[in-house]
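Read the structure below first, then the notes.
Up next, chain A:
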Amino acid sequence: MNILETEGLYHDFTGLLVLFDVNLEVKEGERHAIIGPNGAGKTTLFNVITGTYSPSRGRVTFKGKEVTGWKPHKLTRVGMGRSFQITSTFSRLTTFQNIRMGILSKRRIRFNLFRKVDKMQNITEETDDVLKRINLDGERNLPASMLSYGKHRSLEISMALATDPDLVMLDEPTAGMSRDETHNAVELIRRLTEGKTMVIIEHDMDVVFSLADRITVLHLGRIVASGPPGEIRENQTVKDAYLGEVEV
Partner candidate 1 sequence: MRNNLSRWIYWVVGLVILAIYPQVVGIYYTNVFVGFAIFALYAVTLNLLLGYMGVLSFGHAMFFGVGAYSTALALTHIQGFPLLPALLVGGLAGAMLALILSPLLVRVSGTAFAMLTLAFGQLIFVLALKYREVTGGEDGVGGYPTPSFNIPGVVSIDMTDQINFYYFAVAVIIVCLWVLWFYTKTPFGSLVVGVRDNAMRIDYLGFKLSHTKAVNLIVSGCFAGIAGAIYALFQNLVSTLGVLDIGTSFAPILMAYIGGLGSFFGPIVGSGILHLLEDVTFRITEQIELVNGLVFILVVLYAPMGIVGLLRQAKAKWFHKEKVS
Partner candidate 2 sequence: MSPTTAMYVAQAIHGLAYGMLLFLVASGLTIIFGMMGILNLAHASFFMLSGYFCYTIITLTGDFWLALLIAPVGAGICGLLVERFLLRKVHVQGHLAELLLTVGLMLVILEVVKAGWGTESMMIKMPNGLDGLISVANMTYPVYRLFVIGLSLVVLGIMALILYKTRLGMIVRAAVSDADMVSALGINTPLVFMVVFGFGTWLAGVAGVVAAPLLTVFPGMADQIGMDAFVVVVVGGFGSLIGAFVVALFLGELNAYGIQFIPRLAPVLMFAFMAIVLAFKPMGFFGERE
């Protein structure tokens, strides 16, 4: 069953067409990578799916329900999570508080005005659990802005997962990471997305081919190929459009 589908998705920025008839299908439980050269429209596709913009035309369906044009908070509440290419944490809050924000959302605690959040034992415990799992318990009380780059990126990814989404969309999670950091990040992603559906934008082909069950190639706003990794590796159009530039 498809957890996410887009049908005939178009998007333009004041006349400049960035997405062109995009039909994406993501099966439940699948690890789906979206690749493509810079400017292919990958992040725009993410933004349209996750509610940053409404598409100019077309439909987005999530878990069998049409969600075209829904705002991000609504999509998050029905089980979509997202991380950002440019790290977007709460910079002055501690690592703990950053993750706790996600836990509060997961527990649907929003307008609670009658208890101190520090006194909510179950929230604190669950947050600390998450911190341990992502190896950030040592940085628990450090402001996010003081974290090393690699750890800050881990926090970014983990925040998307803290709300316990069914579908998680990761926008270049390993951007700017060293080889070691990338390796750790891939392990982290593999561990945290166990049993979830994941869509990932990635430039690093090693990461793509080690993580993904299915790959969609976007070029100039269109899908030029979609299939299992082996098939994509052999696909001539893909080689011409994209992979030819990189060593596979």
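In this text, contacts are C-beta pairs under 8 Å (C-beta built on N, C-alpha and C of every residue); 3 or more make two chains touch, one makes a residue touch a chain; residues count from 1.
Regarding selection, all candidates are chains of the complex that A comes from, given by their letters.
This is a predicted model, so every value here is computed, not measured.
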Chain A is shown by itself; which of 1 or 2 touches it in the complex?
1
In the complex, chain A residues that touch candidate 1:
50, 71-73, 76-77, 82, 88-93, 97, 100-102, 104-105, 109-118, 120, 123, 159-160, 162-163
